[in-house]
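Note that this complex is displayed minus one protein chain, with the remaining chains in position.
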Amino acid sequence: MSAHDISEAISMIRESAAGIAVRHDLGRIRKLRYSVPGFDRTTWRNMCEMGWLALSLPEEKGGVGLGMTASCALMEELGRALVPEPVIGATLAIQTLGDDQLPDVLSGEKMILPAWQTTRSGMSTSDPIPVENGTVNGVMRYVPMAAGADAFVVATANGWGLVDAHSPTLALDVAQTQDGGHYGTLTFSGTPVSIVSDTALAGPVAQATLATAAYLLGVIDEAIERTLDYLRTRVQFGKPIGSFQSLQHRMVDLSLEAALTRASVADAARIWDGSPGSSKAYAAVSRAKARASTTAMLVTRQAIQMHGGIGYTDEHDIGLYLRKAMVMAPAYGDAALHRKRFAQYMPDHAEAAA
Amino acid sequence: MSAHDISEAISMIRESAAGIAVRHDLGRIRKLRYSVPGFDRTTWRNMCEMGWLALSLPEEKGGVGLGMTASCALMEELGRALVPEPVIGATLAIQTLGDDQLPDVLSGEKMILPAWQTTRSGMSTSDPIPVENGTVNGVMRYVPMAAGADAFVVATANGWGLVDAHSPTLALDVAQTQDGGHYGTLTFSGTPVSIVSDTALAGPVAQATLATAAYLLGVIDEAIERTLDYLRTRVQFGKPIGSFQSLQHRMVDLSLEAALTRASVADAARIWDGSPGSSKAYAAVSRAKARASTTAMLVTRQAIQMHGGIGYTDEHDIGLYLRKAMVMAPAYGDAALHRKRFAQYMPDHAEAAA
Amino acid sequence: MSIERYQLDDFNALGDPEFRLLVRYFLREHHPVDIINPPKRLHWDEAEPWYMTLAEAGWLAPAWPREHGGMGLSAAKQLIYMDEFERFGAARTPDHGIMLLGPLLIRYGSEAQRAHFLPRILSGEHIWCQGYSEPNAGSDLASLRTEAVLDGDEWVVNGQKIWTTLAGDADWIFMLVRTDKSGKKQEGISFLLVPMDAPGVTVRPIDNLDLQDEFSEVFFDDVRVPKDNLVGEVNKGWTMAKALLGFERIFLGSPRQAAHALSRLRLLAGHVGMLDDPCFFDRYTQLRLDLADHEALFEESADRLRRGETLGADVSFLKLNQTSLFQRITELMLEIAGEDGGLLEPIEGNRDLNPMGLFLTARAATIYGGASEVQRNIIAKAVLELP
Partner (left out) sequence: MSIERYQLDDFNALGDPEFRLLVRYFLREHHPVDIINPPKRLHWDEAEPWYMTLAEAGWLAPAWPREHGGMGLSAAKQLIYMDEFERFGAARTPDHGIMLLGPLLIRYGSEAQRAHFLPRILSGEHIWCQGYSEPNAGSDLASLRTEAVLDGDEWVVNGQKIWTTLAGDADWIFMLVRTDKSGKKQEGISFLLVPMDAPGVTVRPIDNLDLQDEFSEVFFDDVRVPKDNLVGEVNKGWTMAKALLGFERIFLGSPRQAAHALSRLRLLAGHVGMLDDPCFFDRYTQLRLDLADHEALFEESADRLRRGETLGADVSFLKLNQTSLFQRITELMLEIAGEDGGLLEPIEGNRDLNPMGLFLTARAATIYGGASEVQRNIIAKAVLELP
């Protein structure tokens, strides 16, 4: 596709997202909070029909064949509207599946989510679990929205293995998260598994990491816009509080961080699409996620502060952005982890030589 | 002495300091800048006559017998006026001297400065040099105002040794510092030395460290007062710039840091006077120096910024406070070093048990 | 010791160390164990046993004079009382009647008001809530619009209050109402006492960010109360309320909240295996230094109180610093908690491993009791004398 085609496709994606990711009305989001599975299967099917899972999947596999630039645009829209459906996880999963599972997944009939983390901050330490006699034993943690999955693809020492979510030897523990969703802990006890691919973990996880950064960018942008609206209209001491210089300057600093995040995410998407899986691309992804995680926490914290008392209530929507940031900032590795990885992938010879 | 007597003595010290440490006229300070030795021997004698070197020296040794609380009050006044005379170093030195050297030193006839650092940030790594056949070989660094000394007391492996500054086997290299003073590097090549005491290094150095923190407190307070004055009078956009909320809030934050520094220094002086040389006292000194070093850099940097263009000229006095902070913040250990030492002297069992 | 042993005639006659020990023993013996360091503000049903224990011992009102049934503590003794309660992690009861209304009635109330209300506060019969803030009068409190109009012998109250702590538990509300709309907005405000069961009073709880129903909105729709329920002079309510913002202000700057959070940071760091991480350790040490310096600054103000001085606007520094430190500590908690920092419930069900709860609670600290922005405005004018 030409640059023009891609840019047009991205505009279309953003527009079509607006139909489902309704950022000005968070009613659906509020209703789904703290329920199980915490998202809506009908909406999920609509998303699948729009091709959202297949955006970056090659066309020969039934995908749209757009790159991370397009995926990031979509994720940004979803982040703005705090969409709870597990698009990031499911997109990771389809990269590990064989051709025969794809149609049901892409249509939304079947939801398969990935289970690959054995520990907290699993990005750096995860150990895949072994397959013995066609079964697995062990524990996988931090599977977002696990209670809504029909099956899991599990990172095993022998490749990605498919496990039925309703397998009687699979126990699912659910821990709710601040944003209204949940993490699942999967305990396998001689659970039957069928190996579906030997796709390496790093690439799909990096793409999910970048998608998470883009989602956070949406959270950041929307939190800033809502706060600006509030500052323009809320009157105290006889004037709109947005006319107070200390709040103006703070908003400038937050907007600058948001602009840096946007540039960083776009840069990483461009670099990934140009040379997927290169050291440079991994470094750029880590850079974007570090920036997005830090900025999201900073911006949503300050958004609460500038909303004052009303910001400290659960009924005001601004708090939902803070809660979402609390969950997504550490997901797929927090800022500290990605700083370390950036330094590993991109040692500083360049600067040293400058 | 009773608490009342001490408090009265401190008032007197502050008042008497004002005669020499003229903080509203830095003309003398400017004239001495970048000259050698960078201070004034007549002023030095006046200081000695006021008993400034002997404030914390026991009365039986010819001192005033006041504690660090009094010393810190004096140092704060000296810091406010950027006094270049090496009171801190000389006070350290007299604690290492024998009774026979004291009278000449206390009268100001003879200036003896201490040389104890072999490396940068010597607080953590200094190795005393050995004495062989009554002579020393080796290098001592970062001796403030070394070019003005008549003699040095050198930290040797055999105790403090007195070395004549004019000894032909002693080479003195001078490196000027931003505040207009200098550091001396002393190279001893079979230089004759006479051992004068075996006073341990740690106590006197800790007192000098706390004195440096108090000096920085004076720098901080004066930089803030001068900046407040400027903000009250400088008009831009039709009003005093001190009426702009962003500058007001910044001044509040800086004043808070200054208040914390003041509390920290006073606390350390009180703890030291109560149990000199205890772990708790060393920890408090490190805490005060860490705070003072960080705050001094922060405040003087911001003072320049708030003075705008005029603050970036050498002819405006506010820059002298930044230059002084650049020299005194790292002296006797910088903030990072003192954070480490605080943690060593005061492991956090207390908090853990809370 | 039985509770009678704590009923002294003159607490101030004790030496400071003895009094400190007395408070410490009292808490150890009589504070219910299950509500030490509660993760949220307790409701009346949870706090009642502890409130009644304090009432029985005569320990409910440390600052009230003896003649009104208080402990009559000197400033120094009050500080010790507060310090030991905080150190122990004593639960805060619904104490607005004790902390705010009592001193106001003692200073400005009528003989009849004192005789009627004070004993009922001390007996636990009346639990009070505070009606100051309104939706359009938060940081700018003087803009309040809830009005009371005199109709014969009754005040008729209409309007709305918000951020009323534990309103649903309260029997009475003391509130600021507008009784005169002419003149400056600080004038024309009066101080009124209203029973919560009066017809026309409606309470709507508000969940806070930590999903606790600590606050409420309270609506007043033609609520009628006797004329005598007004405290002090009419239109002088603002002056009276401000006059009482004295001694209490130091509480907002107490280091205990930050100290508690720091101890929890350490537990969390141990749990996630970060204590040996040098970068974490350096930041943790910095927070310890920050806390120690805050304690030193707090002690300076406490010393001034002990010497009988009153505190100026610079006491705002304490609140500003404490709340900022509290927040920085909880932010570092989330930074090291990884995915667990996004959980809704404490980690592994351990109430002491609840970085999320502390983080969210800390958000409120810089908003309530005078937002940090307003504190900075006050200091800039009143302390730094900027134009």
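Letters A, B and C mark the chains in the order given here, with residues in each chain numbered from 1 onward.
Throughout what follows, a contact is a pair of C-beta atoms (placed from the backbone, for glycine too) under 8 Å apart; a residue touches a chain by one contact, two chains touch by 3 or more.
Just so it is clear, the model here is predicted, and its values are computed rather than measured.
Under the touch definition stated at the start, the shown chains contacted by the missing one in the entire complex are A, B, C. Between the chain not shown and the residues B:A18, B:A200 or B:V235, the one that touches is B:V235.
From the options A:N46, A:T135, A:T169 or A:S243, the residue with contact to the unseen chain in the full assembly is A:S243. Remark: the residues of subunit B touching the chain excluded from display are 34, 120-121, 142, 175-179, 183, 235-238, 244, 246-247, 297, 301, 304-305, 308-309, 311-315, 319, 322, 326-331, 334-336.
Against the chain not displayed here, subunit C makes contact via residues 277-279, 282. Annotation for subunit A: contacts to the undisplayed chain at residues 228, 231-232, 239-240, 242-243, 245, 247-249, 251-253, 255-256, 259-261, 263-264, 266-267, 287, 290-291, 336, 339-340, 342-343, 346, 348, 351-352, 354.
Rule of thumb we're sticking to: only the chains that are shown with their structure count from here on.
Compare each chain's C-alpha centroid with the centroid of every protein C-alpha atom shown, and the nearest one belongs to C. The geometric centre of subunit A is 40 Å away from that of subunit C, both derived from CA atoms.
Put simply, the C-alpha centre of subunit B and that of subunit C have 43 angstrom between them. A straight line joining the Cα centres of subunit A and subunit B is 53 Å long.
Along subunit A, residues 244, 246 each make contact with two or more other chains. Of all residues in subunit C, those that touch two or more other chains are 373, 376.
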